[in-house]
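As you look at this complex, bear in mind that one protein chain is not there, while each of the others sits in place.
Naming follows writing order (A and B), and every chain is counted from residue 1.
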Amino acid sequence: MTTEDGATEAAETAAPDTFADTIWPDVNRTLTAVDVQPERGVLDLIVHIPPADIIRGLNMLKHDEALQFNYLRSLTAVDNEADGVDVVYHLYSVPKNLNLTVKTTLPNDQKVLDTATTVWRAADWLERETAEMFGVTFTNHPDPRPLLMPEDVDMSDTHPLLKSHPFAEIELLQGELLGHNRDAEVED
Amino acid sequence: MAISSDLETSTATTETAAPAVAPATPEAPPAMPTPPGEHPNEAPVLAPIVPQPGKALYRQALPGVMQVPLDLVLAASRKSSLWPMTFGLACCAIEMIGTYMSHYDLDRFGIVPWPSPRQSDVMIVAGTVTKKMAPAVKLLYEQMPNPKWVISMGACATNGGPYTRYDRVLQGVDKIIPVDVYVPGCPPRPEALIDSFLALQDMIMEERSSLGRGA
Partner (left out) sequence: MVVEPAVEFETQDLLINVGPQHPSTHGVFRMVLEIDGEVVRDLVPYIGYLHRGAEKLCENNDFRQGIGYMDRTEYLAAHNAELSYVMAVEKLADIEVPERAQWIRMILCELNRISSHFMFLGAFGVDVGVFGTPFIYAWRERETIIDLFEEISGDRMMYAYFRAGGLAWEVPANFRERVGEVLKSARQGVKDFDGLLTENEIFLARTKNVGIISAEDAIEIGMSGPSLRASGVPLDLRKTEPYLYYDQIDFEVITAEGGDVFDRYWVRMQEILQSISIVEQCLERLEDGPIMPEKMPRMLRLPEGEVYIRTEAPRGEYGIYMVSKGGNKPYRLKVRSACLSNLQALKQMSVGQYVADAIIILGSIDIVLSEVDR
């Protein structure tokens, strides 16, 4: 038996309507007046929602009786270089045991999105992290300080997880910052 | 002697409380010994020392006393009571704590973890030093009194280790503070950390003439 079989079987035994074919009608019914595109993921259903509608759509998904996505597993972004930045929400419904991935694509020249902290408080730190790592601005965020980056140094233009962010050069010489002059030592 | 007499008196009292069951034991506690100073035969005798040629005076006055340089005494006492600051940064901290615990037991070398930098001799930099953490590490080092030593534990503290290509990571703690012993490994085994302490102790003995390093 493989992992995939195990997971598929598990999904079927735990709740027979968790998989893409069965959850999509519910999602589609819930997201009225939202331009939503489904995509079949490896495990979960993926839905694409345009940035303008994202918070409205997430609120609908959370408060719908049949879905109740009240748990935000993860919030992150993917830098697709020329194709912009995808912001990805992994939702889970504790009462219904359902999973859903919501994606929205931001163009590179306008990486601005409404905050999801109004939907789940869990989004607070996750959005702060995404903001500093990918340069996405979350408007109306209650606490827009950097999370992992230092606060005393202004690093608002450094976004390490963007593909354009370079890796550090490996410095072979060590000890210069101590005032140790290697050249002088050789001359002696 | 005092302890044993206490014990015997206590057993005697318990027996008087329940004498019916217990068999008889010696009841009287042993006589207290005479205090040494009050013994009639131990009156202090101070005889004048007649110096003999060919032998140092202090050896004649205080037989059995060794003469050693002060720096040796200082170095030996320093190396025998190295107090490292409990200071964990990342994964290596777990192995560091494991070394303090009873399985490896650093205490038997006189190495006792101490939570304050003000009373510590050794700083074990156990883990990745990021650029965000570096000012705090430097401050802690500066708060330690001289003489002080630094052990860089693990690959990350030595040169950034597996994280060296990420630019928020400091490529070795020796960029900000001087390091005396580098311990390889990711994370180093407890034996390696013990070995680093032994190496540090040797180093302290070798460097003893300097009587500690300037800050």
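By definition in this document, contacts are C-beta pairs under 8 Å (C-beta built on N, C-alpha and C of every residue); 3 or more make two chains touch, one makes a residue touch a chain.
Because the structure is a prediction, the values reported are computed rather than measured.
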Problem set entry | Which residue of B:Pro84, B:Gly172 or B:Pro187 touches the chain not shown here | B:Pro187
For this session: Using the touch rule from the top, list residues of subunit A that touch the missing partner.
Result: 1-4, 6-7, 9-11, 13-14, 41-44, 46, 70-74, 76, 78-79, 88, 90, 94, 97, 99, 101, 120-122, 124-126, 129, 146-151, 160-161, 165, 167
Problem set entry | subunit B residues touching the omitted chain (full complex) | 86-91, 93-95, 97-98, 101-103, 115, 127-128, 130, 132-133, 136-137, 140, 156, 162-163, 165-169, 186-187, 189
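The criterion applied here is as follows: only the chains that are shown with their structure count from here on.
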Exercise. In whole angstrom, what separates the CA-based centres of subunit A and subunit B?
Worked result: 50
Exercise. Where on subunit B is subunit A touching in the complex?
Worked result: 131-132, 159-160, 164-169, 171-172, 174-176, 178
Problem set entry | Residues of subunit A touching subunit B in the complex | 149-150, 160, 166-168, 170-171, 174-175, 177-178
